[in-house]
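With one protein chain held back, the other chains of the complex are shown just where they sit.
Take a look at chain A:
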Amino acid sequence: MDDSRSLLLDTAGRLFAELRETPDDADTAWRRVAELGLPLALVDEAHGGFDLPVADALAVVRLAGQYALAAPLGEALLANRLLAEAGADIAAGRPTLAVADPHSPLTLNREGDRWRVHGRLPAAPWVEHAEVVVTIARHDRQNRLLLLDPDSLAATPGTNLADQPRTDLTLDLDLDNHRVRELPETLGAEWLFESGALLRCQEIAGALATVLDMTVQYAGERVQFGKPIARQQAIQQQLAVLATQAAIAAGAADMAVDAFHDPRRHALIAAAKARCGEAAGQALAIAHQVHGAIGMTREYRLNLYSRRLWSWRDEFGSERYWQARLGEQVLARGADGLWPFITELGSSTEGARQ
């Protein structure tokens, strides 16, 4: 790890550790994270950002998952990136993003000198806390970033299992030209959905690292039958399996991060999100088994992680969704195309890792 990356992660880690003491205070978390400039981590220098390598910027998102950060840093990073790509002002405070279901994209039409957008954005994260909500639609073979004002939207508020705000938005509104900006061809609605899945992979990997730590520590402290339960082989074997799931989730998330600029990112992120989601379920089952009844309480910290993980594995495409998308590609290549498919995806294309 080079110096700038470790400096960034050290600084962010110290802040996240401090904010861990108030896990429900999203406003404070938002403010402190913004003060450090972290929401700009994926933005280039010309737009006020840091010009960090993508892998470094996204490492902060994994760290946020590891510390169960109360603020949606990942969403803000990605939203700011899109604002910069579209040549719009970076949101000083709180941008967030929303995605349409891949099967029912938004419709965007030109009406007079304005735009008209129609469709649904289900479970949009942190809308009520945001100054701007960005999403992507396509019109006349051109991707466009929509800058939505949260106050103007028909919204049904809700939360995910982890009490993180998730709002169903129904769009049927006119937009001024400055709220509809051109995006490059590669940055379509599908790109946004994939990138959301990538954020969740990072958060899952981070949270599982903490779940492993907590569970190993607890097993070392909890005494039954006269010794710590960590001394029981049955528990050791279970903790080993938990570790393998945390490790494969981290590896899969790394694969997704490396795919950020890769033209074949769809298949790589599909594999990563499917694998991370599965790892989350398997790891949590063991973490709860080892913790026993205390892990089922609201008071004990494990639930901060387990409820997030159970939510994140569903968001931006569940295992079933991504497995089907990946399986479709594998089956299309046929039996003799399987191995070439796997190996092609395993080697990066020119420039894919910048």
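Note that a contact is a pair of C-beta atoms (placed from the backbone, for glycine too) under 8 Å apart; a residue touches a chain by one contact, two chains touch by 3 or more; residues count from 1.
As a working rule, contacts and distances are computed from a predicted model.
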Chain not displayed: protein name in its UniProt record ("Crp/Fnr family transcriptional regulator", "Sugar ABC transporter substrate-binding protein", "YIEGIA domain-containing protein" or "Acyl-CoA dehydrogenase domain-containing protein"): "Acyl-CoA dehydrogenase domain-containing protein"
Option touching the unshown chain, where A:A98, A:I248, A:L284 or A:L309 are the choices: A:I248
Contact with the hidden chain (one of A:D56, A:E75, A:E203 or A:E319): A:E319
Hidden partner interface residues of chain A, rising order: 66, 209, 212-213, 216, 219-220, 230-231, 233, 236-237, 239-241, 243-244, 246-248, 250-252, 254-255, 258, 268, 270-272, 274-275, 278, 319-320, 322-328, 330-331, 334-336, 338-339, 341-343, 345-348
